[in-house]
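Removed: one protein chain of the complex. Kept in place: all other protein chains.
Labels run A, B and C following the written order; every chain starts at residue 1.
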Amino acid sequence: MNQLANIDTERDRNWLALYENMLLIRRAEERLCAEAQAGTLPGTVHSYIGQEASAVGVCSLLREDDYITSTHRGHGHYLAKGGDLDAMFAEIWGRADGICKGMGGSMHVADVSRGILGANGIVGGGLAISTGAAFGAQLEGKGKIAVCFFGDGAANQGVFMESMNIATAWSLPVIFLCENNGLSEFTVSSQVTGGDLIDRARAFGMFAEQVDGNDVIAVQEVVARAIDHARAGNGPCYVETTTYRIRGHLEAEDLFLGGGRYRTPEEIAAWQTAERDPILRFARRLIEETGLSESDLTAVEEAVAGRVEAAVQFANASGPADVELPRRVTFADQQP
Amino acid sequence: MNQLANIDTERDRNWLALYENMLLIRRAEERLCAEAQAGTLPGTVHSYIGQEASAVGVCSLLREDDYITSTHRGHGHYLAKGGDLDAMFAEIWGRADGICKGMGGSMHVADVSRGILGANGIVGGGLAISTGAAFGAQLEGKGKIAVCFFGDGAANQGVFMESMNIATAWSLPVIFLCENNGLSEFTVSSQVTGGDLIDRARAFGMFAEQVDGNDVIAVQEVVARAIDHARAGNGPCYVETTTYRIRGHLEAEDLFLGGGRYRTPEEIAAWQTAERDPILRFARRLIEETGLSESDLTAVEEAVAGRVEAAVQFANASGPADVELPRRVTFADQQP
Amino acid sequence: MPRKRYIQAINETLFQEMERDDKVILIGEDVELAIFGDTRGLYERFGPSRIRNTPICEATLTGMAVGMAAAGYRVILHMMFSNFVYTGFDAIANQMTKLRLMTGGQMELPITLIAGYGGGRATAAQHSDSPHPVLMNLGGMNVLMPATPADAKGLLATAVRGRNPSIYLEASGRGGDSGEVPDGEYLVPLGKAAIAREGTDVTIVAIGTMLKPALAAAKKLAEEGISAEVLDPRCLVPLDEEAILASLAKTGRLVVVDEARDRCSAASHIAAIAADRGFADLKAPVKRVAFENVPMAYAPNVEAAYFPSAERIAAAAAGIMTKAKVIS
Partner (left out) sequence: MPRKRYIQAINETLFQEMERDDKVILIGEDVELAIFGDTRGLYERFGPSRIRNTPICEATLTGMAVGMAAAGYRVILHMMFSNFVYTGFDAIANQMTKLRLMTGGQMELPITLIAGYGGGRATAAQHSDSPHPVLMNLGGMNVLMPATPADAKGLLATAVRGRNPSIYLEASGRGGDSGEVPDGEYLVPLGKAAIAREGTDVTIVAIGTMLKPALAAAKKLAEEGISAEVLDPRCLVPLDEEAILASLAKTGRLVVVDEARDRCSAASHIAAIAADRGFADLKAPVKRVAFENVPMAYAPNVEAAYFPSAERIAAAAAGIMTKAKVIS
């Protein structure tokens, strides 16, 4: 049965954009991993592969002037919120044209002009920042909201409770977006976590829902309601996207692990199937439920590949970071 | 009807001890307030008046080798856990015979030999310490537990969630004993608090109960179950005693408030009635439900007055604190 | 010029700055009723959208200040006692002082932290720290320590209007000290020291609360025929090294007085600057009169014994004068 007749073409376009954004993150991360493995990057990278539906599902619904805070695993959030790929790569390459002029690197990609208040190397570091930004948004009264991405490991940091408390008491427009991949570095989170995370949010009586974080449409559906709730001034929300991290905690994980392991190859493989991988499964759905064809997806694949390759070239072509910059930007208008 | 025949005399003795301990705290605090108001004490004091049933109900059930941590409002916990009154007064007077040799003062009374790990000037400071002590107790395997006294204001510190989490994950024998007096310094706690505190504990699936904290017997009943639970290795508990602080946050509060106020005299008075004051109401119950008579209570009153007076004399007679002590005790076996 | 109490100068400046710029928001524990008196009356004037009591959660408050700043506000965060700065230290040390650099200068962080510091009132070890050395080492944050009511006004206004994170350390218990305070707009530039007393034989650099005993020491020294110049740096970041060196060039001798613990203190750092850039002028050892490397004891007699006093300062200064001078 040809479903084409039932399909709303605007939805097709939107869905294709979701697919493209997820794919862009995937391919960009794959390239970064390869570069990191090859030793061409200065620092290390924490890859978002496998979790793309979470960032894309959420950020596809945000306004450009909404705020997000992100984590050490922040490339996906940055890209999904509209951060520039070239500038991100140049940043990770440590170059002058980096989005942070080479000062921050992978763990600190930020574009304040787009409301991206930064990836963060401190686990839980974004919770209070987004709560503060939400307070600012509330005071300003223009309907902005803040989304705080954080991991299941970060949910054990006390700032999680503190931020939920103040956001509840002040009815702040912030969405606590927990990406629960079951892992905290080399620790299986369940071994160090009491109870279900969502109950911590429910304790504040806030909007709290859990959703399959590898299903971009399901994420959208839940987050759309959360955004409405927050934007309408009804206070904070908690949304938990359950997902899985495919790559190591960071590239070169094996080196750090020295032979030890915290999960099995089978466990990883089980999340890479066509049923569970967020991109494969959405691709199938695009074919089955929309008017789009394999060739549409191939075209997206090619476009994405081109953008990633161009970003690598941009980064490589960029000059070295400015050695004077720390002296110039640590303070505004002042010597350090 | 004479109920004497039904009364178990051991219970009478126990109840009278509860009464005596509450009264001792009350009279000791009253004396400290008077001294503070008169300007004879070096620092300031945070009085526990009105909350006596909480400390006494809980500590009456503890073993001497159990641990407690306390707060800035710590005299009651110290005394209830068996701390020496003379040594506490000498401490608050800043004298050599103080329990901490005059180094800590009111906010830091501690008697490690009795498991009293200290009052604490950092709001929330005891949460992690008691959790750590409970871990030690668990490792040691002798059935010890730890009780963490903290306030409703402290329950907004993230260490509360962090400590509950690790205590749950590790099944630690710790009781989080929240004394909810509705106030945090000059702030009405409900204005800065989201949800009900007890739900934060329930989120961890732990034993969690709320009890009238001005009813010493009710406190005992709930805490007895919590202690059984924790001692049996079933993990942490949360008990919330609802109560009220009668005096100012600290003596000389009026000076700090400069004419402002955060509660009405009527509200205070409503907690001082014979029905609500923990001591008056227990006194009535002693008369009504036990074989004890007014004259028994008067005897206790006199004994307590004598102990308080003796403690003042002890403190006044004690020599000045040793000026060399910071150099000697900041480190063990080592110069600072 | 009218005479005002230190705390009153702060209070009036907060009124002035919040009146002047409605992007200035003040938050903190108990700021509505104002435990130190510095924020008194602001709530009645500006209401809850400009000044607000927070829950007790210092770790989040410091991080929130960053987020509020990123959202376009000028934040004043009152941290009450300086020891609670340690409770909220993470976002200060890892975010607030680093984010401008980490973002390549993208983030504006007009944040003023206020905290009462110092001992002398039997508040014991957890309510008496002088944390400025710790904050100075972080980099990325201005450190202001006004000693007089006038500077309390002028430095606070400058900090609140500035573009960088600052910590404004308010002398706890100095509420009663009075001094002349200029009316109207009064800004003290950051990084400009003040000569509190001129002299020719020895320079005494006195930080914050230490100005008072230093001036008392200078008076005592004058009686002994020693002319002490007393310099108040006012700001530790940025630090007016030139003023210190200029005074040293004149006197050749230096005593630095700091209420902080001695190790890695502001006193150490100023002494180190003297030993480097001021070396040619030094006629005698550089002395530090600071708190010993121990926590603050409760008992007043013990507290006093460890506190830098006029006597200790005068003795340190007299001790580095040439014999001839001392007995002259």
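Note that contacts are C-beta pairs under 8 Å (C-beta built on N, C-alpha and C of every residue); 3 or more make two chains touch, one makes a residue touch a chain.
Because the structure is predicted, anything quoted here is derived from the model rather than measured.
A.B. asks: In the complete assembly, which of C:9, C:257, C:274 or C:310 touches the absent chain?
C.D. replies: Missing-chain contact among the listed residues: C:274.
A.B. asks: Determine which one of A:191, A:293 or A:316 touches the chain that has been left out.
C.D. replies: The missing chain is touched by A:191.
A.B. asks: For the chain left off this view, which of B:60, B:130 or B:193 is in contact with it?
C.D. replies: Checking each option in B:60, B:130 or B:193, the one touching the absent chain turns out to be B:130.
A.B. asks: Could you tell which one of C:18, C:226, C:266 or C:314 touches the chain left off the display?
C.D. replies: C:266
A.B. asks: Contact with the hidden chain only, please: which subunit C residues?
C.D. replies: Residues 58-59, 83, 86-87, 89-90, 92-94, 97-98, 101-102, 124-126, 129, 133-134, 136-140, 237, 260-261, 263-269, 271-272, 274-277, 279-280, 282, 284-288, 292-295, 297-298 of subunit C touch the chain absent from view.
A.B. asks: Contact with the hidden chain only, please: which subunit B residues?
C.D. replies: 67, 69, 98-104, 108, 110-113, 117-118, 120-122, 125, 127-137, 139-140, 144, 146, 158-159, 162-163, 165-166, 169-170, 325-326, 328-336
A.B. asks: What residue numbers in subunit A mark contact with the hidden partner chain?
C.D. replies: On the subunit A side, contact with the omitted chain comes from 42-44, 91, 94-95, 98, 100, 102-105, 107-108, 120-125, 153-154, 156-158, 184-187, 191-193, 256-258, 260-262, 320-323, 325-327, 330, 336.
Going forward, only the chains that are shown with their structure count from here on.
A.B. asks: Among the chains, which is located farthest from subunit B on the basis of C-alpha centroids?
C.D. replies: Comparing chain centres, A lies farthest from subunit B.
A.B. asks: Which chain has the mean of its C-alpha atoms lying nearest to the mean of all protein C-alpha atoms shown?
C.D. replies: Chain nearest the centroid of all protein C-alpha atoms: C.
A.B. asks: From the C-alpha centre of subunit A to that of subunit C, how far is it in Å?
C.D. replies: Whole-Å distance between the two chain centres: 41.
A.B. asks: Can you compute the centre-to-centre distance for subunit A and subunit B, using the mean CA position of each chain? Integer Å is fine.
C.D. replies: Between these chains, centre-to-centre, one finds 46 Å.
A.B. asks: Centroid of subunit B to centroid of subunit C, CA atoms only: how many Å?
C.D. replies: Chain centres of subunit B and subunit C, defined by C-alpha means, are spaced 37 Å apart.
A.B. asks: I need the residues of subunit B touching at least two other chains; which ones are they?
C.D. replies: Residue numbers touching two or more other chains: 156-158, 191-193.
A.B. asks: Out of subunit C, which residues touch more than one other chain, so two or more?
C.D. replies: 54-55, 57, 59-60
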